[in-house]
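One structure follows; several queries about it will come next.
Of the protein chains in this complex, one is absent; all others appear in place.
Labels A and B are assigned to the chains in the order they are written; within every chain, residues are numbered from 1.
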């Protein structure tokens, strides 16, 4: 398996629900002045292969920093049914590549599936990985282990995808 | 594999812990008058096959609507060890059927297991899928992607099963 370069392009996006989602420039430039409620953002992820893990730790941490929340919980939700989100080692890209290949062996692309769209393997992988993660926030950052990174898992690309981010501050002590 | 009709019967149930669980008719008929704390409910799911995915999105949304919570988190917990809960495509029932069959291939029913009850495959599938999900609530509904649905995953049926639902409102802003 050759290894094309990761081409995922990730960007913040302002919410289209202004009454609930505080993700705007004014607030991002004045962290610490936000109300007590949770904040939400949407990350956009552009994938370039059918199966591709894209590391999004930095982008999620940027959302956390912009929110002004120093301790709390960060919920990540992938609103798709042929993609997922996981936490695993982010230092050596071969780990993600080995996992992509192992998933291809566990869930073959062709196996007499009945689903008319021909991507049942993608749906099955999505259930194996899961579409959400909850990560604590400490000191204004995701509280991950030394080698842990957050990965968006594409199983039916290339596509334009989204990851929803909800940042809930801990109640005041 | 023939495809018998889905026979899952789902119903709300009032909690037996009146001091903690607000799930009663009076409150359901007056949403918006509930206290700040979380609300809980139990869904009952009757399965009809050994391996069977039952879509429960509407039932969970009914709980959310009855709770009067417009934004928050909905925690789903399956208290069994041979069943799970996942989120995947709910439009074409063949996706769930293909996944059931793929799980049967990944985890064969017989493989020299030692567990005396003879349902080790069911336990293993439960760990692969997971027994809980956390879904955000927005505008009084589960905030899911367009094609996403919540499925109760039976791996050792037919049985009478439960899904616990805890609905926690966002802190006031």
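Here is the rule we go by: contacts are C-beta pairs under 8 Å (C-beta built on N, C-alpha and C of every residue); 3 or more make two chains touch, one makes a residue touch a chain.
Keep in mind that this is a model prediction, so the values were computed, not measured.
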Residue touching the undisplayed chain, where the options are A:41, A:128 or A:167: A:128
Among B:43, B:95 or B:168, the residue in touch with the chain that has been omitted: B:168
Footprint left on chain A by the chain that the document does not show: 71, 73, 86-89, 92, 94-95, 97-99, 101-103, 105-106, 128-130, 133-136, 138, 143-148, 170-173
Interface with the unshown chain - residue positions in chain B: 17, 20, 35-38, 75, 77-82, 106-107, 111, 113-117, 120-121, 123-124, 126-128, 130-132, 134, 164, 166, 168, 171
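In this text, only the chains that are shown with their structure count from here on.
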For chain A paired with chain B, centre-to-centre distance based on mean C-alpha positions, whole Å: 23
